[in-house]
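Have a look at the structure below before the remarks.
One protein chain is absent from this view; the other protein chains keep their places.
Let's look at chain A:
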Amino acid sequence: MNNTNRYARQQMIPEYQDLDKRLEQNRIAIVGSGGLGGLCSYLLVGAGALNINIADYDTIDETNLHRQILYREKDIGEKKINCCKRELVELDKRANINTFAEKITKANFQKFTEGCRLVLDLSDNIETRLSLNSLCFANRIDLIHASVTAETALLAYFKFSDSKFIDEYGCYECLAGENATTAKKGITGPFASAVSAFVANLTMQVFTDRITEKLGKIYLFDLNRFSIKSFSLKKSPLCKCCGTSKEVS
C-alpha cells in the first residue's frame, strides 16, 4: 500500500495536513480497550497514531459484543487486549502496539507511560479513574478523561504538564471528590461509539495544538436532551490529590 496517499482525505483539512506525522512521532497510553478504548484506539491508529500502549486485563464475554465493536463471537473468552491489538495491526501493519494485560497502578505506571505525554482514561470504574488522575498528576502527564453510562457522558482534558493549568483548574478529583462512587447502569453501542469518536478527535486536536478553547473545561453530553454543555473546571485548594504542593515522583 502506498502510505503517501493513505491520509490524503485527512490532509485535505488544513489543520490536519501533518496530523499523521505528529501522531506518529508520539506514543499514546490508553487505559481500557472496551466500549471506549477499543474504537478510540482503532480511530487513532487509522489517523496515524502508530505507537500505542494499551492496558486492559478483562476477557471478552458475550455482554461486551453489543458495544465493543472490535470484537467478534469467536473472541469470547480471549484476552480483550490481544484481540484489540490484532484489529489495530490488521488496520495498519506498521502499528507498534504494546499491550498491558494488567491493572495500571503506581507499580507499573512508569513502564506503561514510558515515552508518552498523554494518557487516555477510557476505563470502566471510578476507582481506576481516581487512581489514574492521581498518577498522571503526580507524574505531570496530560490526561484525557472520558466516561459514558446510559445517556450521559463526560469528557475533559487535564493538562497536568502545565503548572498554570493545575493552579487554575485542578484535577478530576477536585470535581468528583476522593470518595466518589457511581452506580452501574446500562450502556449502548451507539453512544459508547459516539463518545469514542469525540475522544479520538480531542486527541487529534491535542497533538495539533488546537486545544486552547477546550482547556479547563469539562463537557457533559446528555443524549436524552441531545445537548452538550461545558463547565469551567475549578481547582480546590483542599483537594487531596492536587491541592497541596507535590513533587514529581
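Following the convention adopted for this analysis, a residue touches a chain if its C-beta (ideal position, glycine included) is under 8 Å from a C-beta of that chain, and two chains touch if they have at least 3 such contacts; residues count from 1.
To be clear about the criterion, contacts and distances are computed from a predicted model.
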Consult the UniProt record of the chain that does not appear here and report its protein name from "FdrA protein", "Sulfur carrier protein", "Urea ABC transporter permease subunit UrtC" or "Tricarboxylic transport membrane protein".
"Sulfur carrier protein"
Who touches the missing chain here, A:126, A:194 or A:215?
A:126
Residues of chain A in contact with the chain that isn't shown?
32, 34-37, 122-126, 129, 146-150, 152-154, 170, 174-177, 179-185, 187, 192, 218, 220, 229-236, 238-239
